[in-house]
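Read through the structure below, which is laid out as structure tokens, and then see the notes.
Certain chains of the assembly are absent from this excerpt, and the rest are unmoved.
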Amino acid sequence: MSPRIGVITFPGTLDDVDAARAARYAEAEAVPLWHADHDLRGVDAVIVPGGFSYGDYLRCGAIAKFAPVMTEVIDAAKKGMPVLGICNGFQILCEAGLLPGALLRNAGLHFVCRDQWLKVENAGTAWTTRYEPDAEILVPLKSGEGRYVADQSTVDELEAEGRVVMRYVGGNPNGSRNDIAGVTDARGRVVGLMPHPEHAIDALTGPTDDGLGMFLSVLDAVVKA
Amino acid sequence: MARVVVDVMPKQEILDPQGQAVANALPRLGFDGVSSVRQGKRFELEVDDSVDDAALAKIAETLLTNTVIEDFTVRRVES
Amino acid sequence: MTTTEHLADTVENAAANPETPQPFRELGLKDDEYARIREILGRRPTDAELAMYSVMWSEHCSYKSSKVHLKYFGETTTDEMREHMLAGIGENAGVVDIGDGWAVTFKVESHNHPSYVEPYQGAATGVGGIVRDILAMGARPLAVMDPLRFGPADAPDTRRVLPGIVAGVGGYGNCLGLPNIGGEVVFDETYAGNPLVNALCVGAMRVEDLHLAHASGTGNKIILFGARTGLDGIGGVSVLASETFSGDESAGKRKKLPSVQVGDPFTEKVLIECCLELFQSGIVVGIQDLGGAGLSCATAELASAGDGGMHVDLDLVPLRAEGMTPAEVLSSESQERMCAVVEPSNVDAFMAVCAKWDVIATVIGEVTDGDRLVIDWHGQTVVDVPPRTVAHEGPVYNRPIERPADQDALIANAPDALARPSTPEELRETILKMIASPNLCSRGWVTEQYDRYVRGNTVLAQPNDTGVLRIDEETGRGIALATDCNGRYCKLDPYVGAKLALAEAYRNVAVSGAAPLAVTNCLNFGSPEDPAVMWQFEQAVRGLADGCVELGLPVTGGNVSFYNQTGSTAILPTPVVGVLGVLDDVRRRVPSGIGNEAGETLLLLGETRDEFGGSEWAHVVHGHLGGQPPKVDLAREKLLGEVLAAGSRDGMLSAAHDLSEGGLVQALVESCLHGETGARVVLPSESDPFVMLFSESAGRVLVAVPRSEELRFTDMCTVRGLPWTKIGVVDPDAAALDIQDVATLGLDELRTAWESTLPALFD
């Protein structure tokens, strides 16, 4: 039977349908997970999708990190389950302490929706093995609070350990430190990414299908595991 | 040099989705006894002593506050 | 509890004190309207009733000045035109059958004045309101569009208004998870002090799931759910509190209330999912959105659409503010609220769904037999009215109509005498000036603030002529939507101008390869009390209706916004027209960017005449508005549409871009920039390059066809009698648009000119 990828829905989550579609395109089974449940329904990997969880009025991800389902995600992640946080999901993983740093208001102070070139800096994480090292991919970016920040020592550490997964190329759209678009945890299992690979799985509805590689990669990872 | 603080809060009768979101979250996080939360903005300005209260009020009113939906207070704090 | 509540004006009290003076004029009621209310009720209205009638009989809610004209849409709609229409004018939104069992509903609404007062919140709540209209039909909202109009781009107030409005449309729409698939940004002096914010929402449902809200079935419960009710947007009505309780300081304070509403997109997003789950589980008889006029409107409309009466207990309404009077509760425009009619046996199930989504839901009343809407407050009756008289039998005016005295002078002032560029240098300079002008430059600064990807069904959005959405992931069936209106054309001739707006929206839909199916509108005009404005309105309605008959498309709904003027200056007549088309398979959609296949031929379809009345060239270069608008030929537009559809179906088109403001050269530049590809253009030898490049003749489209399909396509055009001209070839190797004997324009040079304008003005 095909691997099961959980897709979390918080009130205010928006890109859950897209994340589920991406999982299906990769021929995994997409399993809906509800914010209020203390249950990951036996999934092999989890996607925390984009959106505005609980409105994100306080701080992006600030309230979502306390959701019952997140307690389970944090435990599972510690045990090595692959977790991908996209956009709001990335913000939530940072707030929850699964990933270092934080995401702040874009330097330009506007929401930015554009097709963004990214360089795959680490093709060794659970979510990026299908890419060539240094491959450049084009996927949508759409966020108002996508400026990645962390203190200098953290940034140095991330760079030194190769934990910057993707970097913006062809211009920094939001003022992120070191053009960082995505980072991973020490084991390369938990990945947070500001742009939206799930919106680049089919040239009909996205700029390219460059994003599909992330969902195919995780299948390899869970099958191996 | 003086430090000036301008507090900008949503008008009482105006809906405050931010504050409401926090208020709704608290019980879920096991914090009880908070009956209302309002969220506004706090500005900290460093100004020369040449800047008088009239100027500060004008800055607060024209630039920092949307007086249609927000109220503000200005105060100098020793720094 | 504050004193105001004990003093609530009851029916009993109203009967006992018939002569108590009431502030009906302050509430916008005319003397005869007030007299009519007294006549209907056989007594003076209570404060609450007065509040209800005054909002419901307002121009905005009652269409009292436009009704007599809007009838014309119904009168001219034939049965063939109705073929695909499932619901039309009069419902929350029009609904059409697009095939494969799918019903699509769409509507535009204006939120002009509030967006001038508070740009961000005004625009945001405008989006929120139209989305609830679509939701009330039982459909899942799928996308939004935002036709916008502003004063001069460089006017100081535009710097205040535009960024706020754009941020508001984006802030709310993005947070709802609705892709923004199109809109307009137009600048003109007349919109200074009166910007237009028109918001469109489109949704889809299975045909069998169509819900029309009405309160039927005695004993059925009325449930209010969503946000709490506060003092939002009751500015007007608070005079009641102050009049009645002058001296009461809380009322005095409230009299100064801003009539501004703040939107809470998160609450609305949750409300959407909650409503859809309620519809799906089949536990609602009907759902009505609360928009302008809040509970007054929802209860009166539900009751009068149903077959019984209704009883409501206002004490049950969850409030956000203290000491609200019944009149205030009834007129509050607090956002993100809905009202449902539910059978008693389903109430528990209803509440369970709401609890899952943390949505506050309260039974506030029930359907009664009899035919009165009765509302109680603290055990006393404060409203007892025949609902139809509130909701549907408001005043109707036949306003005086008079063709403006200066209309002839305006038309006589033709653009023929204006100095035209002739040398290659002058033409080149004009091209660069035009593509950088506010009405023709890139809208990227605006559209980049809108999420166009969310939900993963957006097939085309900006910068294409039309938004295309996939509706059915299996079959690929989808829709195309475009809105258009050139107010300058409408000023010169509102009848023709409205047809031209229809023609352009139709053409924009057609270039995507879709078959146009239905029309909606948002008619933005000045004061109906000005006979000249009423003439423009009447002409525009007739033009649009007659145009729809020629095209065989029904007008399925619309919205009227009057009183758009600053002082005595009315805005340009702005009948925004939205056209919905259907694609049996969105995979064959045609984009506007060229260079998708090697060696494409560029063809210009349609005829180019020397037409510059109301043109963007006359506006930008000479600040001139006069003469006749371009000729409109809807039979030709229809033919054009058929050719484009056939071309798309048989894979003969690799790109298509309609010609509108700015003419051929604008389309060429955009097609090159969208496709990031150069082109070599040769204008017909006998033609005047200036006219060829800048004329705004309607009924024209620029298409790119693969060389292999060129003959097949041109033969088809010839056979069908559609004029075509080969004007060049796509040149992927050239980083330039080369117009022989006129100019060679580097793509970088063009991009810089086209893209720099709005950022320079608004960043």
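Each chain carries a letter (A, B and C) given by its place in the written order, and its residues are counted from 1.
Definition applied: contacts are C-beta pairs under 8 Å (C-beta built on N, C-alpha and C of every residue); 3 or more make two chains touch, one makes a residue touch a chain.
Predicted, not measured: the structure shown is a model, and the values here were computed from it.
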{"item": "Labelled copy-number formula for the complete complex in this structure file", "value": "A x1, B x2, C x1"}
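Keep in mind that, in the parts below, only the chains that are shown with their structure count from here on.
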{"item": "A-C or A-B, whichever has more C-beta pairs in contact", "value": "A-C"}
{"item": "Chain centre separation (chain A, chain C; CA means) in Å", "value": "36"}
{"item": "Centroid spacing, where centroids are CA-atom means, of chain A and chain B in whole angstrom", "value": "34"}
{"item": "Residue numbers of chain C (touch at least two other chains)", "value": "264, 266-267, 358"}
{"item": "Contacts with two or more other chains, residues of chain A listed in rising order", "value": "54-55, 57"}
{"item": "Of all residues in chain C, those that touch chain B in their complex", "value": "117-118, 121, 227, 230-232, 254, 257-258, 260-264, 266-267, 320-321, 334-335, 358"}
{"item": "Footprint of chain A on chain B - complex, ascending", "value": "17-18, 21-22, 25, 28-29, 39"}
{"item": "Chain B residues within the chain C interface of the complex", "value": "10-11, 13-17, 20-21, 24, 66, 68-69"}
